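A single protein chain has been removed from this complex, and every other one stays in its place.
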Amino acid sequence: MPSNDAFDYEEVIDITPSRDIKNLVKSMENISFGGRKFGEAYYILKEMLDQGAACKKFLGLAGAIVPGGLRKIVIELMRKGAVDVIVSTGANITHDLMLSMNGKQLRLPSSRIDDIEIREKGYFRVHDVISPISDFEKLERGLSRLVSPIEEGTYASYELLTKIGTEMNQDSIVGMAASKNIPIIIPALTDSILGVQIWPFIQQGKIAIDPYRDLKFLVDMQFDLKSKGEKSGALILGGGVPKNFIFQSASVADKPLDYLVQIVADQPEFGGSSGATPDEAKSWGKIGERANTSTINCDFTIALPILASALLT
Amino acid sequence: MPSNDAFDYEEVIDITPSRDIKNLVKSMENISFGGRKFGEAYYILKEMLDQGAACKKFLGLAGAIVPGGLRKIVIELMRKGAVDVIVSTGANITHDLMLSMNGKQLRLPSSRIDDIEIREKGYFRVHDVISPISDFEKLERGLSRLVSPIEEGTYASYELLTKIGTEMNQDSIVGMAASKNIPIIIPALTDSILGVQIWPFIQQGKIAIDPYRDLKFLVDMQFDLKSKGEKSGALILGGGVPKNFIFQSASVADKPLDYLVQIVADQPEFGGSSGATPDEAKSWGKIGERANTSTINCDFTIALPILASALLT
Amino acid sequence: MPSNDAFDYEEVIDITPSRDIKNLVKSMENISFGGRKFGEAYYILKEMLDQGAACKKFLGLAGAIVPGGLRKIVIELMRKGAVDVIVSTGANITHDLMLSMNGKQLRLPSSRIDDIEIREKGYFRVHDVISPISDFEKLERGLSRLVSPIEEGTYASYELLTKIGTEMNQDSIVGMAASKNIPIIIPALTDSILGVQIWPFIQQGKIAIDPYRDLKFLVDMQFDLKSKGEKSGALILGGGVPKNFIFQSASVADKPLDYLVQIVADQPEFGGSSGATPDEAKSWGKIGERANTSTINCDFTIALPILASALLT
Partner (left out) sequence: MPSNDAFDYEEVIDITPSRDIKNLVKSMENISFGGRKFGEAYYILKEMLDQGAACKKFLGLAGAIVPGGLRKIVIELMRKGAVDVIVSTGANITHDLMLSMNGKQLRLPSSRIDDIEIREKGYFRVHDVISPISDFEKLERGLSRLVSPIEEGTYASYELLTKIGTEMNQDSIVGMAASKNIPIIIPALTDSILGVQIWPFIQQGKIAIDPYRDLKFLVDMQFDLKSKGEKSGALILGGGVPKNFIFQSASVADKPLDYLVQIVADQPEFGGSSGATPDEAKSWGKIGERANTSTINCDFTIALPILASALLT
């Protein structure tokens, strides 16, 4: 006959409402399902943050984080020391730069509007956000002003963005990154409007972009962490190329991550990299066998503001 | 040439971290995607709450809300006047009663354990929660004690639960409901362990359960709201039978809901009722043409604790 | 140093195009991810079918299967002996009856139409299908004609549907079920338009519906299977109450299912019953320890026509 004392796990502790977000998020560790993963993620990110320079903190940005309205959250994470390296899609940095150049993001009301009408009126859409198509011209002019003074040469994406960022103020991701010496790597730069808009400078032979410099930079960083015996962890939003690029560098250098929080909407069942579990990553040596990990299966525009507020305030 | 002043929608306002959950959730109304829906949901629920008795507030409970660790959140919503009527799956009320009868819910560590081993050791599993199988016997004994004194007769599910709840204290959903005169309707009572465990009383001819009494009760309530010109709104967790049963009563009485917040993980694309949009419900007359609605596509163990804390504190 | 002969699993065999659907689906067993689950599901359903009366075959219908255009697929599964018992939402049987009474289901073009306009023009919507609201009156008249002759008494839902179905022809689910002696159980009958429309007969005291008769019928069937040592299996579409009601009867009778194919769009991560894995069901004794199972995480309007064609042709 089965004994009910066979397992001595902790009990689920019902959550109670709290006005203090830090207390609330901490208490979610003791509930179930996604809520528990959410609470666990807080403690992982807190442990990473508390170690300061002894833990290298990667941030992967895929999905429409800036149109999503999370730009200042990312900036605050950087300001407060929760980010050492960013790997991003080109799109997020494109939108960050456009906003810095007086671009606009308007909230489409829930009543759906025809996309052909949106285009005819001079806008483009990202789900429930529209921006003027003319913002691309603003970006073009702004980039021209920022890239023109840069000395000729071959750059990694992060080097170019550091050059650009030093001319910007800290209310942009690129500007804050430059001021904090946080490299921003865009592995697929040509797959973005930013990449397209710096193309003329490349065609003129003024600058060249070498993605292998980014690869080398990140892999060297991992070897350096390994040689120093320092820890590393990643906060992954949305998966995509940034997730894989961070993981790959850890695997190449045989310096698996010690911490991982991923906020993704993809399921593991479909086999793709974005939704792949931390356990799967362990089989590749991307994540350490005893790494502390949490996967939050959630829209990051819901999860990140809460989690970042609990972490930073 | 397109004019960029063609639309004068509000701008996306980046969210900033805040320790005060109410401020944080409010500010999410101004971001995008699911985060915006989340902020809008707060304002809808707040408007429902502020109207007090002038707005009938329905709560639909489908999915493993009690195993999820949200039992006290539901109880607080009831205590603070945010709920007038509950429509639930039988499973949630089963788990609520089991906990009241000294049942246990243990947190399975993330390292997966074999389900056959779980069963052999005397437990059953709900995702990352396990409970002793012997809790069913506790429930059986507890129900026997609670149901035995009930006078013979035919009951709606809500009438039976009111009888049971008056003998319980307010730290259970059923007990709090009884103390606050909040009916709990279980349209598919036989589809639950609770339904199975009261079966002996039914076979003995002691009590009978008539689901049409529940149907009549809810439809009459809608007609009453209609005749008085009062408002109504629903907070739907998980969809399922509870969502449809609430909506159906509104449709039958031609008293469409004025407010709807639904926290569901289902997508509309698959055609099912749980994921169906508020707009689709308008075509049925379940939701009013000008109803204020928000669909949060999220795990409710993440969304509800935050939303309820913002609302109640 | 690791040996690569450590695992001797079968190799992935790339699928090749085939015009013959049976060959194609069979070959999917050898690929990966959802495709593999799909191929495995074929073999499970085939094994169930091949055993004929020696394996009791349950079909669970949740989600908009009839509006989805799968009514004839369900009918063919019944005609060919792939179904012994149906457990359904009320909505699917409502739509089946409406179609039999000259109801219409129209394909909404992909260009979205306003739901308020849909309602104003006299239709209601199920995702991309609309039907005339007047179909409800056709259903009312048709049910009046079919239910009126039924002798007074208390019925299980399946008994009532058998009475109704004997007056219908085999191009409906209800009619085919009656002709094949396939009981159709609707555990939450009051949660449907069908349930609402037979309400007048109940209020007149002509008939009564006792859901515990359905419960007893199904549990007795399980005990009978157990005593005879016969096998059982289920094809679950969409989860919901039908899934749980079938599983619960197996658990109550301690006669766990030997086979399970579930086509669901829900994920296990959110903790709900619809998306719960077969392994979780093993911990409850709903599914046998050595049961042959497959979960297809897919829209059933894609998966079922293909799977049923491979099985039945």
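Note that the chains are named A, B and C in the order they appear, and that numbering of residues resets to 1 at the start of each chain.
Just so it is clear, a residue touches a chain if its C-beta (ideal position, glycine included) is under 8 Å from a C-beta of that chain, and two chains touch if they have at least 3 such contacts.
Quantities reported herein were computed from a predicted structural model and do not represent experimental measurements.
Engineer: Out of C:Met78, C:Ile130 or C:Leu160, point to the residue that touches the absent chain in the complete complex.
Structural biologist: For the chain that is not drawn, the touching residue is C:Ile130.
Engineer: With respect to the chain omitted from the figure, which of C:Met98, C:Ala156, C:Ile236 or C:Ala303 is a touching residue?
Structural biologist: Selected residue, touching the omitted chain: C:Ala303.
Engineer: Where does subunit B touch the missing chain, residue by residue?
Structural biologist: Where subunit B meets the chain not shown: residues 32-34, 112, 267, 269-271, 297.
Engineer: What is the set of subunit C residues that contact the non-displayed chain in the whole complex?
Structural biologist: 1-4, 6-7, 9-22, 24, 28, 30-36, 38, 64, 67-73, 76, 104-109, 120-123, 126-130, 132-134, 296-299, 301-303, 305-306, 308-309, 311-313
Engineer: List every residue of subunit A that touches the chain not included in the displayed model.
Structural biologist: Spelled out for subunit A, the touching residues are 62-64, 67-68, 91, 115-116, 118-119, 123-130, 187-193, 195-196, 199, 202, 208-212, 214-215, 238, 240-241, 244-245, 248, 252, 265-273, 276, 279-280, 282-285, 289, 299-301.
Simple rule for what comes next: only the chains that are shown with their structure count from here on.
Engineer: Please compute the C-alpha centroid of subunit A, do the same for subunit B, then give the distance between them in whole Å.
Structural biologist: Between these chains, centre-to-centre, one finds 34 Å.
Engineer: Which subunit B residues sit where two or more other chains touch them?
Structural biologist: 64, 67-68, 123, 126-130, 299, 301
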